[in-house]
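Following this message is one structure expressed as structure tokens.
Every protein chain of the complex appears in place save one, which is left out.
Note that the chains are named A and B in the order they appear, and that numbering of residues resets to 1 at the start of each chain.
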Amino acid sequence: MEIHVTINGKQHLWQEPPGEILLNVLRKHGFNSVKFGCGEGECGACSILLDGKSVRACLLVAGQVHGREIVTAEGLGTVDDPHPIQQAFVDSGAVQCGFCTPGMVLSTKALLDKEPEPDRARIKQALDGNLCRCTGYVKIIDAVEKAAERMKR
Amino acid sequence: MIPNAKVCLYPKDTQEAVRVLSQLGRRALLLAGGTSSSLSKDPSVDTLVDITRFGYDSIELKDGFWHIGCNVRMQQLAEHQGIASLANSMLCDAAASVGSTPIRNAVTVGGNLVQLNRWSDPPGAFLALDSQVVLLGLEGKRTLSIDEFLSGSRNKVLKPGQLLIEVKVPAVDGRIGAFEKFARTATDFSIVDCAASLDLVGSKIRSCRLVVTGARSRPFRVAEAEAHLLGKRLSMANISKAAQLAREHTRAIPDTRTSVEYRTRMVEVVMSSVLHKCMTLSREGR
Partner (left out) sequence: MSPKRQFQVVGKSVPKKDSMALATGGPMFTADMLPPKYLVARVLRSPHAHARISSIDSSKAEALDGVHAVLHHGNTPRVMRTTAGQGAPEPSPYDFTTFDNKVRFVGDRVAAVAAENAQIAEKALSLIEVEYEVLDPILEVRDALLPGAPVIHDEPDCRVVIPVPYEPSRNLASHVDMVVGDLDAGYEQADLVIDHEYECQYAQHCPIEPHVCLAEPMPDGRLRLTTSTQVPFHVRRIVAQAMQWPVSKIHVVKPRIGGGFGTKQEVLIEDVAAFLAVRTRMPVLFELDRSEEFTSRTRHPMVVRLKTGVKKDGSLTAVDLNVLSNTGAYGSHALTVSCNCGSKVLPLYRWPNIGFAADAVYTNMPVAGAYRGYGATQAYIAMEIQMDEIATSLGMDPLEFRRANLVRKGETSPVFKALGEGREGVDQAIESIGIDKCLRLGAKAIGWKRNRGRPGKGRFRRGVGMCCLMQGSSIPEVDMGSASLKLNEDGSFNLLVGATDLGTGSDTVLSQIAAEVLGVDIDKILVYSSDTDLTPFDVGAYASSTTYLSGEAVRKAALDIATQIRKVASAMMQKPLKDLHLKDGHVIAKDGQSLGLDRIALRTLYEEDQHQIAAFASHVTKKSPPPFSAHFAQVTVDIMTGMVKVEKYVTATDCGTAINPQLAEGQVEGAVVNGLSYALCEEFLFDENGRMKNDSFGQYRIFSSRDVPEMETILVPTYEKTGPFGAKSVSEIGINGPIPTISNAIFDAVGIRLRTSPFTPERVLQALDTQENLHR
């Protein structure tokens, strides 16, 4: 069926079965920052922002996003013009393998949009749906603090 | 992937939704948060029905009840200030216990109640708070107590084509409440949850509802423990006895990760813990 969806500010018209998993559809259309990690809603590698809230693309079907707005990591910034959150992740050593990073960055965005000055406990809570096996989360939490600090200015 | 789905419908009001669901029967799959239905592989489904666009996504206080729409997301419930003022925020605590942030952003109150996994946290809190659920079918609206909703056979309580559209929580002042999730890790499914809400007159317990979640397939009240507390003070001895009764009257079902014995024992510990919280709260006069 025809699915109208706004992704990173641009309107898209998909011809997709409405029951196809959103993760697969997004990847098919080139949004490679949305990763397959488990396909069961536990790892968070496929995180996207749906109408501003972080959710899992592996637990949504394409039909559900018709008329809605999606943001992926590609939509936040580029290598030449990164979002302050992306810059903070780089500066803090929060990126190791980088597979969870797009999702982490998006969960951070959702948090800071709502609460510009979260403490560490709140940060840990907001990132609890994004698993990382490389960093032990320490530098990721540092990065969120750093991003919050910089974005306040 | 729902393999044979050809279209997705977006009913604009509840009547339309009920009509579509009734007409299509097993050909229709209802989608709200999507966290369980998106993984359906049911080949008989050819139509998806996204019910998140007909409203019922807010929390309102009217006629002495908090009306929680079925499309309210768990995170929204967890953060709602009005709900936080109810029974010491026990319902918010229960909502915040569900999975992780992205899961709470997706899971709806209605979906969570209808799906009713063994470890679903908020239904136990709804039960402790003496809530009601509103069902809508072709024949109209029906309001029933959460006790009835949770105890009846699933297919009889919620008939095919019917929608759970709202949960009503009595907006009673002065009720004391506590909810506690016990799990291996912060975002894990619970081993057991306990919820308690108490109505005190002076220092005596006028009414109470004590609920255990996770030990059996559905949350249940422990009548014996409740009866023990009625008319009594919330003392250490009474708490200890009530918690013990809760354990004795829990017939836990097996689970892969913890033994029946352990989970049964935890009922006593967690129930004792929530009642202690209630005691502390009552002393603080909250």
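Just so it is clear, a contact is a pair of C-beta atoms (placed from the backbone, for glycine too) under 8 Å apart; a residue touches a chain by one contact, two chains touch by 3 or more.
For clarity, every value in this text was computed on a predicted model and none was experimentally measured.
Listed by label, the shown chains that the missing chain touches in the whole complex are A, B. Interface note for the absent chain: among A:49, A:62, A:100 or A:148, the touching residue is A:100. Checked against the hidden chain, the listed residues A:61, A:112, A:127 or A:148 yield one contact partner: A:127.
Contact between subunit B and the unshown chain involves residues 1, 3, 100, 182, 184-189, 191, 256-259, 262, 265-266, 269. Considering the complete assembly, subunit A touches the hidden chain via residues 27, 31-33, 35-43, 45, 72-74, 76-79, 82, 86-87, 89-93, 95-102, 105, 123-125, 127-141.
In the analysis below, only the chains that are shown with their structure count from here on.
Look at where the CA atoms of subunit A average out and do the same for subunit B: the two points lie 29 Å apart.
Taken in their complex, subunit A has these residues touching subunit B: 1, 17-21, 24, 40-41, 44, 47, 50, 53-56, 58-64, 66-67, 107, 125-130.
Contacts from subunit B toward subunit A in the complex involve residues 1-8, 10, 31, 33-35, 38-39, 45, 48, 50, 52, 73, 75, 99-103, 105-106, 186-187.
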